[in-house]
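Every protein chain except one is present and positioned as in the full complex.
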Amino acid sequence: MGGQIAEAYRAHNKVSKQVAMKRAVEMLDLVGIPNPQRRANSYPHEFSGGMRQRAMIALGLVNNPKLLIADEPTTALDVTVQAQILDLVNDLQKEFGSAVILITHDLAVVAETADDILVMYAGRGVEKGSAKEVLAQPSHPYTYGLLQSLPSHSEDLEELKAIKGTPPSLLNLPSGCSFHPRCEFKTQVEGDACWTVLPEWRPTPGLSNREIRCHLTDPVATLQHDEGVR
Amino acid sequence: MSDKTLLKVTDLQRHFPFREVQGLKMVKATVKAVDGISFTVKEGQTLGLVGESGCGKSTTSRLVTRLDEPTGGTVEFEGRDITHLKEHELREIRRNVQMIFQDPYSSLNPRQTVGAILTTPLRVHGLHKGKEKARVQELLALVGLNPEHINRYPSEFSGGQRQRIGIARALAVEPKLIIADEPVSALDVSIQAQVMNLLAKLRNELDLAFIFVAHDLGVVRHFCDQVAVMYLGKIVEYGDKKKIYEAPEHPYTQALLSAAPDINVARGIAPKERIRLVGDVPSPIDPPSGCRFRTRCWKAQDICAQQEPPLVSATSEESTRTFREGGVHLQACHFPEVKTDLVAEVEHSA
Amino acid sequence: MLTYILRRSALALSVIMATLVSAFLLFFAGPSDPAQAMCPETKCNPARLEAITKSIGLDKPLIEQFLTYFKGLFVGRDFVYAGDTVHCGAPCLGFSFVTRRSVNEELFTRFPNTVVLALMAAVVFVTVGVTFGILAAVRRGSASDRGLVGASQVLGSIPYYVLALLVALYPVILWNVLPQYSAISAGVGPYFMGMLAPALILGLVTSASYVRYTRNSMIETLSMDYIRTARSKGISERTVLFKHGFRAAMSPIATILGLDIAALLTGTLITEQIFGVDGIGRRGLAALRSFDLPVIMGTVLIGAVVVVVMNLVVDIAYSFIDPRVRLS
Partner (left out) sequence: MPEPSAATLIEESEETSSTTPPEHQEVRTGRSPGQVAWARLKRDKVAIICSAIILFFLLVAIFAPFLVSLEAVDPITGAKADPSTVHTELVDFNGLPTVGASSAHWLGVEPRLGRDLFARWAYGARPSLIIGFVAAFASTIVGVALGLVGGYLGGATDKVISWIIDFFLSLPILLLVLAIIPIMQKRIAAGNDLTPEQTSAIRFWVLIVILVVFGWMGLARLVRGEVKSLREREFVQAARAIGVPTRSILFREILPNLVGPIIVSASIAVPAYITYEATLSYLGAGLVEPTASWGRTIADAQNLFATYPLWLWPSVIGLSLLVLALSLLGDSIRDAFDPTSRR
């Protein structure tokens, strides 16, 4: 494991193998791997899932990157270990000052870790803004539906509010707005724009620092109190 | 929901023996996947089994359905001991206890049409003789699929639709108890809710009892009446959903609940105080002595290493006894944390 | 790890023992009559036949013959031949009925020729197979990739002995492009030159499967997540290909290589026969014609031991290369 980290360090720093290895041990220590000196000589399969993810983070940070991309870093982990890893990413981000792109399907993880959010559907972004605001006041029907379908959100309801239908095949995207076949708000848009016109990014009416790709004139956040929606 | 006990599991064990080499010696070791757990499920009741990977919850579901043979303890279904029945003696049980699997891709035979998959249980149990096709279409409609799709292969369905087929297969024999092993964890978030709604609807309309195995605390909270929290092959806390979620007594349950990220943070609700566990779950080959959670527990003291805490009520002997007859809240910790106000409230209401 | 080795060794030993017993039963209890084969048709009479039978020990009970043979394998045994007592040390494979020499001498003097042929062929198929395999993998989908894969498929599909025969007949015998086999006693240079034709054809045909193995293994490795990780570290593509890709892609190849060398050691029979190389395969074939049972037995045993031992070595070596195997 140490060798792999050292290799990444040496690719960008002209140092000897020993120096690079020392750096690797430092990094393993930094990400909270106990006994890093010995662990640096272990193979990946001898690490537990959480330790392996820590080592990957060490590998990612060894050259002090300005940007770290974490693709579903905790999906394969248990909740208690996920919490450890997310804490670690947060701490290290402060220490290194790197920007982090966190790719995840788990909205709760975003809520606890991210500053900004970009919600994607069928290959395109549909809503962006500050994470807190978007999750508190979703303005795109998809973001709204996603939040509604979480059991923790509607814990006392008999029935979850599911988004109907299934995500489309990327080979055969629906015309117009990709989300329209599943959208429950499309009746609120006049004409057939949802079926025919791909919406462009535009500022969300009534909300600052927010953009959506949707034909709705009012954001869902204000519509959701409307009795006639569902 | 009636009061009739459907399934009673007592001191269930599943040890996997294997041989291991230590130095020059060959040592016989066991993986204690499930190590003495007890619970009951009543007619129409839903029990949630929660825990992290490797805690034995999937093994438990395989033991209860008798896909695996327990190495100790008993499983009783409607008062009949089914622990060591032979395959041909299990027919009746197989009709009454069905399973829904986690992976919608590997749980359906890719070489059979949906019709064939759903006809198999009918044929095996001789149900709806001569009218199998009509019944299969009825089942498809029941789980919200187009009955015309009877001749399609599983590969032509999406993950959520496949999971519906798996549910239809379990329902085909009209069971009383369904064991659902992580039924939605392989699905997209937006599809999870659809399948959860379907399960809830079926449960209510068909008066089914469920054992619902999951690692997602939110899903369990939504769906279950009773919850059993498992750690390393043991149940560490057991009780009504409300108690487990609102007044967890076992440190592990507390840590588990607090570790789950909370979306409400985005709504300005202050984040819960975090309990951060150190390290990973220990290996079930050589679990810690005494209390198995002690290696990661902030409350651990000497007694935890020496004595294994029993699963009892933290508040009174009395409720321990009432639990055996279907009571409320048990935990296995030497130092449980009892929220007295809530206990009073519960005891008052009970 | 140690138990793993011990268990594999015990298994290997059981296979060799089973080969020994079944081969012995097959040959010595079978209906073939080596005495008859050795009795010249024109001058054969019952008395002479009986004398031959007795002299090669076929008149004794089967179990005694087996025990003698078995004892010979472990402690050696003595033979009486033409009044002299000849000692045959362990592992004694017996005494040829036909040439009246010990089987060990018959086979072990020829074994080096087989080894040289197999190793020369191995050099050919490893270099050719791995080089072209990597080339095809790196240029995946191009015309040269398709050409290489197609050529390897065609070469590997035509019956081997036909190819070998055509090479032996035309370039070697008819056109003299390549020299014929000559024994090492005729000089080291001519010996190796003579091995060239059989080693080349054997190596080239075997390389056909290596091109495809290497290509597939390499392609599979290059699509792994850790290769992506290596690329994301910013190290050069060459380092990615060779240090990370090649090394991982080679470990399955190394496994097959060990087994294939074992297979070559026992499977050069056709090559030896066609090119006249004086190896154990050719000797075994000759023994078959004269029902020279001890030599056949010896060849079968050597073949089985080579395969079993190589299997064992490969398994153990693999458990060192890939640390994950040890756990299972």
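The letters A, B and C name the chains in turn, as written, and every chain counts its residues from 1.
Quick note on the criterion: contacts are C-beta pairs under 8 Å (C-beta built on N, C-alpha and C of every residue); 3 or more make two chains touch, one makes a residue touch a chain.
Values in this document were obtained by computation on a predicted structure and should not be read as measured data.
In the complete complex, the residue from B:Leu12, B:Val50, B:Val75 or B:Met99 that touches the missing chain is B:Met99. Among B:Lys8, B:His128, B:Lys201 or B:Lys299, only B:Lys201 touches the chain left out of the display.
Only one residue in the set B:Glu174, B:Glu246 or B:Asp286 touches the chain that does not appear here, and it is B:Glu174. Which of C:Gly94, C:Gly133 or C:Gly267 touches the hidden chain is settled by the complete complex: it is C:Gly267. Where chain B meets the omitted chain, the residues involved are 62, 65, 67, 87, 90-91, 94-95, 97-99, 101-103, 106-113, 120-121, 124-125, 138, 141-146, 151-153, 155-156, 161, 166, 169, 172-174, 194, 201-202, 205-207. Interface residues of chain C with the unshown chain, by the touch rule above, are 11, 14-15, 18-19, 23, 26-27, 30-32, 141, 149, 153-154, 156-162, 165-166, 169, 173-174, 216, 266-267, 269-270, 273, 281, 284-285, 288-289, 296, 299-300, 303-304, 307-308, 311.
The criterion applied here is as follows: only the chains that are shown with their structure count from here on.
If you average the Cα atoms of chain A and of chain B, the two centres end up 29 Å apart. Chain centres here are Cα averages; for chain A and chain C they lie 57 Å apart. The set of chain A residues that touch two or more partner chains is empty. The residues of chain A lying in touch with chain B in their complex are 48-51, 78-84, 86-87, 105-109, 111-113, 131-132, 134-136, 145-155, 158-164, 166-167, 182.
Chain contact summary for the complex, chain A toward chain C: residues 7-8, 11-12, 43, 45-46, 56, 59, 63.
Contacts from chain B toward chain A in the complex involve residues 52-53, 158, 160-161, 188-194, 196-197, 200-201, 215-219, 221-223, 255-256, 258-268, 271, 274, 276-278, 280-281.
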